[in-house]
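Note that this complex is displayed minus one protein chain, with the remaining chains in position.
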Amino acid sequence: MARIVSLADAVAELIHDGDSVALEGFTHLIPMAAGQEIIRQRRRDLTLIRMTPDIVYDRMIGAGCAGKLIFSWGGNPGVGSLHRFRDAVENGWPVPLEVEEHSHAGMANRYIAGASGLPFAVLRGYTGTDLPGVTSTIATVTCPFTGEELTAVPAVNPDVTVIHAQRADRKGNVQLWGLLGVQKEAVLAAKRSLVTVEEIVDELTPVPGAITLPGWAVTLVAEAPNGAHPSYAQGYTERDNDYYAQWDGISRDREAFGDWLAEVTA
Amino acid sequence: MARIVSLADAVAELIHDGDSVALEGFTHLIPMAAGQEIIRQRRRDLTLIRMTPDIVYDRMIGAGCAGKLIFSWGGNPGVGSLHRFRDAVENGWPVPLEVEEHSHAGMANRYIAGASGLPFAVLRGYTGTDLPGVTSTIATVTCPFTGEELTAVPAVNPDVTVIHAQRADRKGNVQLWGLLGVQKEAVLAAKRSLVTVEEIVDELTPVPGAITLPGWAVTLVAEAPNGAHPSYAQGYTERDNDYYAQWDGISRDREAFGDWLAEVTA
Amino acid sequence: MSYTKDEMMSVAAARVLTDDTRCFVGIGLPSTAANLARNTHAPDLVLIYESGALGAKPDRLPASIGDGILGETADAVVGVGEVFNYWLQPGRIDVGFLGAAQLDRHGRINTTVVGDYAHPKVRLPGAGGAPEIASSCKQTFVVLRHTPRALVDRVDFVTSHGKGPALVITDLGELRPVDGELTLTAIHPGVTVEEVRAATGWELRVAEDLVETEAPTEAELTALRELKARS
Partner (left out) sequence: MSYTKDEMMSVAAARVLTDDTRCFVGIGLPSTAANLARNTHAPDLVLIYESGALGAKPDRLPASIGDGILGETADAVVGVGEVFNYWLQPGRIDVGFLGAAQLDRHGRINTTVVGDYAHPKVRLPGAGGAPEIASSCKQTFVVLRHTPRALVDRVDFVTSHGKGPALVITDLGELRPVDGELTLTAIHPGVTVEEVRAATGWELRVAEDLVETEAPTEAELTALRELKARS
């Protein structure tokens, strides 16, 4: 059974300097509040794992939380660049950022292997691309039945996975619906997990399209209303498209970002 | 878009002598009516694929439709033996039955590989068992990252998969809920597919826990009310536990089964 | 209250399941025991069925592994592929609770054939989920009726083994591995060691500290009978 704690206590308990941490949510249900709390608690040297780094990691990278990023698409969706991510990669600011780069199919399969307790996953991927030349975690494997050569990627097993969901009950059973992303796999692949939710309710009434993560598969649950902003939680909040555009301005130069950061960590 | 036809026409069009055919449904939603229709149309030399052969294959094996069975658990659930299956394996009656035997985990992964367009799947399976000694479709594969040795099973890609579902709309979109089994994977692994349904409706209203197979991923849909009997269709029909017990009597000797068969094929 | 051997077996099997344990449940005798445990001392026992029901809470015994009540009462329903790959394989489940047609002195289970594989005397149902349940759960318990045909010196076919069962509960007593061999460690009330030996297909060793199982309490028997009556 998951324990229900405050977001601050959850981050303090689960996430330590040097940990590998996956905050997942594919455009929908991005655990933004948890990201802010990690910044507030000044975590350092994290290996950040996430298919689409998005604003949540742009902030954490700009704040100097990350030593490494494992990802597959790092843009501000619908707007353009992630400027803090670019500044870190292009100029090593505020600290150098090592990158380990995959495709979405590769990342999704790394989570699937992680959730399955397997050391690797097999896919048809990366054909004819330069990615295997720059990413050491892409290899080949031969089918023992047909002799065909396929691509292999290693499992990813984060020390901690953090996701945001619509709601949980008091036993920590988590209910999540709408676009599902890779959240289930990311939680099951992790050694420890935190789920922030819009609300904690007495009973999880059935919702079409919803999946449930049993409380016994989750470490901690924390209430974080509007915790996905500027992303959204289907049925609870709307995506704040304007904020995505605003972030372009905030993140574009170090000073504006510094002001934002000072406010968050004050 | 799936075409909607009669069950008789669907079987006539899709299933030919010598085909590999998977009728799936894990205790729930077993496509029994389709099985009967295959018997009626006197198909021969089929390779029958199914995790749990159950009454549906006991009948088809007894009727002489099958040359080979690929499976993982062949009992009459809650009752005992599948007598026609046993008679075929133990005595070659009415025709010899080749068997290719796996565990549930292996079979499920063979469907997953088939649905994924991969030639094989990786699992931790069959450890310390005698199965690899009698089943040639169990091999090993080495993780290219850790060097660990794991089990590999080849994809299964039936010529035809048949499943039963609660309902479809007029475009052939199929809605299925309750215990989900491996039906999605079995359909996606197959070259052609038939879905029998309790009813065809104008609109598929959302149901918690339901999955939808888009009509463009299905070949044919046929209405077959109560088509899972003595199995059941959650929300439509109840499992006929008495019939499972009765089948023990019908199937136990060749003569009683012959009477049953004569009635079906009359 | 008087009771049958089968009732003693189910009660003894239920007692070994503790609250909050995650238990992968085979149908039949294991399912009876697991549901009895959930209805008595272990209300928060987590029952996982290979049909994809995670955290099933049936108020009667399921008639089959795919009984609708499993999905209807579950915390979550997932596909059969997922239950094996995401939930069983990574070692998330504490106890695998299995039945067996044959079990040998080294704890190997046979549910495949009696006799030669190619020309079997008796064709049994086969493996089902057992090989991976036995190898992926933290420990495996087996429950079966004690007969010389069931408890054999050496199985004709190893269908599943894993680390071998940590505990075997029969209608006569309990066996645990001692130096790699299943050894009688508990005996049910009213049963003699000679009786157990006669019902075992090998020279059964008896633990020095053999204990007698506590007889079913009235509460246990009532719960079991009510559960069966509802089923």
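Chains: A, B and C, in written order; residue numbering restarts at 1 for each.
Heads up, the rule we're going with is that a contact is a pair of C-beta atoms (placed from the backbone, for glycine too) under 8 Å apart; a residue touches a chain by one contact, two chains touch by 3 or more.
Bear in mind the structure is a predicted one, so any value in this text is a computation, not a measurement.
Engineer: Using the touch definition given at the top, which of the shown chains does the missing chain touch?
Structural biologist: Hidden chain, whole complex, touched shown chains: A, B.
Engineer: Of the residues listed, A:Gly62, A:Gly181, A:Pro214 or A:Gly227, which one is in contact with the missing chain?
Structural biologist: If we include the chain that is not displayed, A:Gly181 is the one touching it.
Engineer: For the chain left out of this view, which of A:Phe26, A:Phe120 or A:Trp247 touches it?
Structural biologist: Selected residue, touching the omitted chain: A:Phe26.
Engineer: Write down which of B:Ser103, B:Thr151, B:Asn173 or B:Ser251 is the residue touching the left-out chain.
Structural biologist: B:Asn173
Engineer: Which residue from A:Ala108, A:Cys143, A:Ala165 or A:Ile250 sits in contact with the chain not drawn here?
Structural biologist: Hidden-chain contact among the options goes to A:Ala108.
Engineer: Touching the absent chain: which residues on subunit A qualify?
Structural biologist: Per the touch rule, subunit A residues meeting the hidden chain are 26-28, 51-52, 71-75, 77-78, 81-82, 85-86, 89-90, 101-105, 108-109, 111-112, 123-131, 134, 178-182, 184-185, 209, 231-232, 234, 239, 241, 244.
Engineer: Which subunit B residues would touch the chain omitted from the figure, given the whole complex?
Structural biologist: Listed in rising order, the touching residues are 1, 115-118, 173, 184-185, 188, 211-217.
By definition in this document, only the chains that are shown with their structure count from here on.
Engineer: Need the most distant chain from subunit C, centre defined as the mean of C-alpha atoms.
Structural biologist: Looking at centroid distances, A is the chain farthest away.
Engineer: Specify, in ascending order, the residues of subunit C that touch 2 or more different other chains.
Structural biologist: 85, 89, 136
Engineer: Tell me, which residues of subunit A touch at least two other chains?
Structural biologist: Each of 117-118 in subunit A touches at least two other chains.
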